[in-house]
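Just one protein chain is left out here, and the rest sit where they should.
Up next is chain A:
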Amino acid sequence: MPAEHVGPPPVPPHPPRTVLAATAVGKRYDGIPVLAEAGITLRAGEVHALVGENGAGKSTLVKILSGVVRPDTGRVLLDGREVAFATSRQASAAGVALVSQELAIFGDLSVAENLFPHGLPRRAGLTSNAEAERRARPVLDELGLRLRLDTRAGDLDLADRQLLEICRALLTEPRVLILDEPTSALPKEAVDRLAAVLLRTRGRGIAVLYISHYLEEVLRFSQRVTVLRDGRVTLGGAEIATVDLAALVTAMLGEEHAAPEPRAAPAPAPASGPAREPGAAAVVLDSVTVPGRLDRVSLTARRREVVGLAGLQGAGHLTVLEVTGGRARPASGSVRLPGGVAPRSLRQATGHGVAFVPSDRKRYGLMLDRPVWENITSVSWLGLHRGGLLLHRRALVDRAARSARSLRVDGGVHRRTGELSGGNQQKVVFAKWLDTDPSVMLLDDPTRGVDIRARAEMHAVIRALADEGREGRAVLVASTDLSELVELCDRVLVLQRGRIVDELSGERLTQQALSVSMNAGFAG
């Protein structure tokens, strides 16, 4: 187990040297400025964090640094010399590797082919799997990826695919490693391993830039931090010792938001609030077994209740969501939705009031080439057949606009969804399920990539969904972010190896306790 405490950074062998820098970068999309006079410097042997609200321009800035996007104005300097990478392959040849926010995995290719996208290593002129294994295995081990190299990459879950992309970047032996929200889909233990890897790369003089919405993590792992707000730098490369959480939040949101406002930060630990009476049972699992994934799991989720599901990767907590949402079928045991129906397919479950918000929005959540309003109304109109045979565009657009506004999706609902920033795309996935007025919500990392303010607001919406309405709703939520479970849930069920091993609620529901319970029996 990697230690919680990252430890004093080893002194870099040379005085800090700037490797990659961007100065006075400006970028507009459709005439709207996304970056203005933005700049950043990356030094050899540092971990540099980049933070900011959704849509602040973080991804755009790192795309400019790595040659994916051309700036309108400003310069990018590598070792003091101006560069203009024409392709990301050129950037990677120059030692700049980017792991982008929206993963680019070749789903039909093997893990090995994904790790060496420009061709597997050769031996005696022929591609050699043994050679690929020899080169890749140490890097995979470092990040805790226990995979056969011939696994089809499309079969991996989101966390593993994220790690796979990081491995791919590390294998190019970069001098600058840029990670766009690498931890948003990673479970805690993988985050710790990644931190250890980053620490080692620092020692080798590599410059690391990483984007994250988890500010505690930023304070823990990085040496310097840059904050963007509306495309401008509000904190430029500050030494981490000189900032604290409050300073970061102020830089991100502006002075007026510095004080925690009640709406943005709802009272934590809702479980300790006024006693809430859970309603009728809405989801009942009785001795459900899915071979290799769930072992005789029984649970009841009531209306007006937010039930968390926690576990290490592969513990089965996500399978609980899948059997409830009709995505997986139990081999034995029964699953009951409201009205006593058993979920048979995603479509049938949706028809019975189940909303399943997947964590992999690009793959399962969104039509990136369609406008936002089409995405938001797609389940209710196209899946549930609400709203007639003919297109009532105005009604659909207005409805979508209302829910986009309530979740503060950036820009209008006519924008192509792929143009939205990552966090805003996540809000669209959430909005499309809100639009169905479900009676059971299944959430898998519902706030992945969403900034702290919007995250608090989404939590308030989820809580309200559970509590409001005539009978209330049942919410089942899994999250790689333990603090999310603590803030959101009335009680959390902990799974290990397909079985429920613990239930935490009230006073006992803390991140510490969750972590201990998830890992219990594995240590030593």
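Going forward, contacts are C-beta pairs under 8 Å (C-beta built on N, C-alpha and C of every residue); 3 or more make two chains touch, one makes a residue touch a chain; residues count from 1.
Methods note: contacts and distances are computed from a predicted model.
Chemist: The hidden chain: which UniProt name fits, "Rhodocoxin", "1,2-phenylacetyl-CoA epoxidase subunit A", "Coenzyme F420-reducing hydrogenase, gamma subunit" or "Autoinducer 2 import system permease protein LsrC"?
Modeler: The correct option from "Rhodocoxin", "1,2-phenylacetyl-CoA epoxidase subunit A", "Coenzyme F420-reducing hydrogenase, gamma subunit" or "Autoinducer 2 import system permease protein LsrC" is "Autoinducer 2 import system permease protein LsrC", the UniProt name of the unshown chain.
Chemist: Of the listed residues A:Pro358, A:Gly423 or A:Gly498, which contacts the missing chain in the full complex?
Modeler: Touching the chain that is not displayed is residue A:Pro358.
Chemist: Going by the contact rule already stated, which one of A:Ala404, A:Leu420, A:Val450 or A:Leu493 would touch the omitted chain in the full complex?
Modeler: Once the missing chain is taken into account, the touching residue is A:Ala404.
Chemist: Which candidate, A:Pro33, A:Pro117, A:Gly236 or A:Gly412, sits in contact with the chain we can't see?
Modeler: A:Gly412
Chemist: For chain A, enumerate the residues touching the unshown chain of the complex.
Modeler: Residues 30, 263, 346-347, 349-351, 356, 358, 363-370, 374, 378-379, 381-385, 387-391, 393-394, 397-399, 401-408, 411-414, 432, 434-435, 437, 457, 460-461, 464-465, 468-469 of chain A touch the chain that is not shown.
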